[in-house]
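Note that one protein chain of the assembly has been removed; the remaining protein chains are unaltered in position.
Up next is chain A:
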């Protein structure tokens, strides 16, 4: 029903023209690959027949209203949720829980003020917390923690208990945790939610840097495309059991979204931002996450 556009990234086309086998293998093989993928809970189909390739260095946004299966899409890639139909592979291998190829940035969720973890401990857990036994090479881990804290600009509060940090600071630590293994894919689940504008920009720029400098693919689940509009290469828009994949210009239009939502939705492009007016989702119920709903700008 809907087609999948190939990654439009100019770099990829340029590299392809070299015809270099190494580059083909390492840079151009899709990192994430879904074929005929479908997910449903009971009789409710979230999405079905999804064919999708996400390339290295691509910033891929997943958009849609609540309950459209955005987070479930991430859970499939994390290996925490089985597909109802079709296949999914990551770097050419079937997905598995705890894969080193994946970095994960969850929604910001505050820690209790007395959580017995400092910023550096949280990042340290991202490096080797999944291994058995006790930590032996502490000096090596500490050096890596310092590097990562520096990378995300969190060095100044490395010894502060995480529960005393602001939401934006905590999300920087999440980014540091996620980058610990230098992942091929960075999965972000609404990482900007509940952050102020300043921190939204900081955290999204950080993620974009990993995408471009380290050539990681970024899968970015979000309510709002505007904070990352300058970075996004392609979007997957999920709504009403249907989906559409393409560049923001192709997908974020009045026609496409009206078709997806099965009701008239107005999309306005202004000053490089995109405003969606008349979302059925926004007018029928309030979100449970206290997100601004009326006249929501996507």
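Definition applied: a residue touches a chain if its C-beta (ideal position, glycine included) is under 8 Å from a C-beta of that chain, and two chains touch if they have at least 3 such contacts; residues count from 1.
Keep in mind that, in the parts below, contacts and distances are computed from a predicted model.
S.K.: Assuming one chain is omitted from the figure, identify its UniProt name from "Acyl CoA:acetate/3-ketoacid CoA transferase beta subunit", "Metal ABC transporter permease", "3-hydroxyacyl-ACP dehydratase" or "Spermidine/putrescine import ATP-binding protein PotA".
M.R.: The correct option from "Acyl CoA:acetate/3-ketoacid CoA transferase beta subunit", "Metal ABC transporter permease", "3-hydroxyacyl-ACP dehydratase" or "Spermidine/putrescine import ATP-binding protein PotA" is "Metal ABC transporter permease", the UniProt name of the unshown chain.
S.K.: Which of these, A:49, A:67, A:86 or A:106, touches the one chain of the complex that we don't see?
M.R.: Of all options in A:49, A:67, A:86 or A:106, contact with the hidden chain holds for A:106.
S.K.: Which residue from A:164, A:229, A:256 or A:275 sits in contact with the chain not drawn here?
M.R.: Of the candidates A:164, A:229, A:256 or A:275, A:164 is in touch with the missing chain.
S.K.: Taking the entire complex into account, which one of A:35, A:84, A:135 or A:273 touches the absent chain?
M.R.: Counting the whole complex, the residue in contact with the absent chain is A:135.
S.K.: Hey, which chain A residues sit against the chain that's not shown?
M.R.: For chain A, the residues touching the absent chain are 78-80, 96-99, 102, 104, 106, 109, 114-118, 121-122, 125-126, 128-135, 155-161, 164, 166, 168-169, 174, 177, 199.
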